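Starting off with a structure, shown below.
In this view, the complex is presented without one of its protein chains, the others remaining in place.
The chains carry the letters A and B, assigned in the order they are written, with residues numbered from 1 in each.
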Amino acid sequence: MPAAAKIRVTGLCHHYRMDDGRQLLALDDVSFEVAEGELMTVVGPSGCGKSTLIHIIAGLVRPGSGELRVDGQRVRGPGSDRGVVFQELAILPWRTVRRNIGHGLEIARIPRAERERIVDHYVELVGLHGFEDRYPHELSGGMKQRVAVARTLAADPKVILMDEPFAAVDAQTRITLQEELLRISVVTKKTILFVTHSVDEAVFLGDRVMILTRRPGRVKESVPVPLPRRERSWDTVTRDARFLTVRDHVLQSVRAEVTDADAGPASAARGGAEHGRA
Amino acid sequence: MKRAEAWLGALPFAALVAAWWFASHSGHFSAGSMPTPESVVAAARDLASQGVLQADIFASLGRLVVGAFVSIVLGVGLGILAGLNRYVGDLLLPLAAFFSAVSGIAWIPLAIMWFGLGTVAVTFVIWNSIFFLVFFNTVLGVRSVPRIMEQAIRTLGGGHRVLVLQVFLPGALPYIVSGIRTGLGFGWRALVAAELIAATSGLGFLIFDASRFFRSDQILVGIGTIGILWVIMDNVLLTPLERHTVKRWGTVVEP
Partner (left out) sequence: MPVRPPRRAEGRNTDAPDAATRRRPGPPPLARRTPAGAPGTPRRAGWLPLLGALRKSILPFALLLAVWWALPAALHLNATVLPSPLAAARAAGPLLAEGILPDYATASLKRIALGGGFGILLGVPVGLVLGSNRFLSVAFTPFLKFFQALSGIAWLPMALVWFGFTEKTIQVVILYTAFFPIVFNTMTGLRTVPPRLADALRTLGAGRPRLIKDVWLPGALPSIIVGIRLGVAYGWRALIAGEMVVGAGGIGFLLFQSRSFQQTARIIDGMVVIGLLWIFLDAGFLRPLERYTIERWGMVQR
């Protein structure tokens, strides 16, 4: 029996208004579902609209058209049911690690004692024990992102949306954070939608990898990754034929989108209209 | 977008002038305490036709230019010296800090004692207000140049002159320019204060003299001129200066 869809997106369209008044179609008829407890990654060339997608699901941007349901409910704006981890610094520089992590709980008016308990738990979970009373500027990039993840987790949202959260940290830290995310996701069993530039990251993390076309973004294909998440680690996957096959496939698929962008008029016709639809 | 912003920016000014017009014509205030906009314009034309306004503008600007020039030359020169030599720097910085704290304006009475009323005293006060700031910032700027740059040029065979002219001076430039910009701000204020108290010409003297005869229309001419001159200086001189040197090299120090 397939798990019920936690996130269901149907026919999502969105355009941007440019400075000169033109409309730029960012997302074109995007439809997909994310099952409960699934970790789905979204990957695609620059400008394909994947960040926009996250912002729309988060409720920070209102889509041009289309339907968006989380846990059966329509999305009407940001809310604590959809936690977001951004790429840039989004934790408050004037709060300690502890107070940042507990912020969602504070907003939800959870009593202090219980709040402390939950915060302690997540501090341990993301490996920041000993740094609870530091301020963000005293932390490295990777640690700051861990605070952001812990903050989102602590608020116990129904789904977690992640917009290239590891793009701004160095390669070593990134690998560590990826493995940690896998570990945390298995433990907490959260539904996660993870957007990234990196094909390796997408295939490493996702149960399924959704590939978007170049702008205007459409769902090109959805590729399952046949390794159980709990068994993955960077040491092992690079020797695993299943992983490598999927990765090559996704890489080719994304590459095709990028080179099509560089090719001539033929691809322009294929790419569809750049201007807004009624 | 830019043009819309410019129009938007003009709104508060327009509102102010409108409010002023209504208030001054309402009959609530005497002509002495709130002159009408028209009377201020008339006074401006009057002063200009007599050449008084121009003479005062020249006097004030002249003092500013001289004071600023000397401040910058001395400030940058000494600043580079102090920045490069730790001992000289440690010696001079606390002194500069203290003299900065004794603002240029506090020097006015002493300046009068030494130079009497007039241009020298005013220029001296201006110099005081600008020099220490430029000096300070130059030292900071020189010290902020990463060692690696100095070392790189040394390994290319650069001697002292090359180092100063091609590494430290350009490297310190953001700070220097910032210091000049801030310094000129202080200098312009000190100029007005000094001319109020210690001069017989210049814009500061103009407005003070006008106040003695309760000629508020002339006062406002003076105040307006002071404000507009600064706007011109900032937009025509300082911002382009910053843009051409600092922003072009990508090392902006936002004030």
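In the analysis below, a residue touches a chain if its C-beta (ideal position, glycine included) is under 8 Å from a C-beta of that chain, and two chains touch if they have at least 3 such contacts.
What you see is a predicted model; the values in this text were computed from it and never measured.
Trainee: Of the listed residues B:A59, B:I112 or B:A199, which contacts the missing chain in the full complex?
Mentor: Among B:A59, B:I112 or B:A199, only B:I112 touches the chain that is not shown.
Trainee: Looking beyond the chains shown, say which of A:K6, A:K50, A:R82 or A:K190 touches the absent one.
Mentor: The one listed residue touching the chain not shown is A:R82.
Trainee: Which residue, B:A43, B:L64 or B:L220, contacts the hidden chain when the whole complex is considered?
Mentor: Of these options, the touching residue for the absent chain is B:L220.
Trainee: Using the touch definition up top, pick the residue from A:A108, A:V187, A:L244 or A:V258 that touches the left-out chain.
Mentor: Within the whole complex, the residue contacting the unshown chain is A:A108.
Trainee: Could you pull out which residues of chain A are in touch with the chain that's been left out?
Mentor: Residues touching the hidden chain, for chain A, are 58-60, 77-80, 82-84, 86, 88-94, 103-104, 107-108, 126-131, 135-140, 142-143, 146, 148, 151-152, 155, 176, 180.
Trainee: Under the stated touch rule, tell me which residues of chain B contact the chain that is not displayed.
Mentor: Those residues of chain B that touch the unshown chain are 5, 8-13, 16, 32-33, 90-110, 112-114, 132-133, 136-137, 140-141, 144, 174-175, 178-179, 182, 185-186, 188-190, 192-193, 196-197, 204, 207-208, 210-211, 214, 216, 219-220, 222-223, 226-227, 230-231, 234, 253-255.
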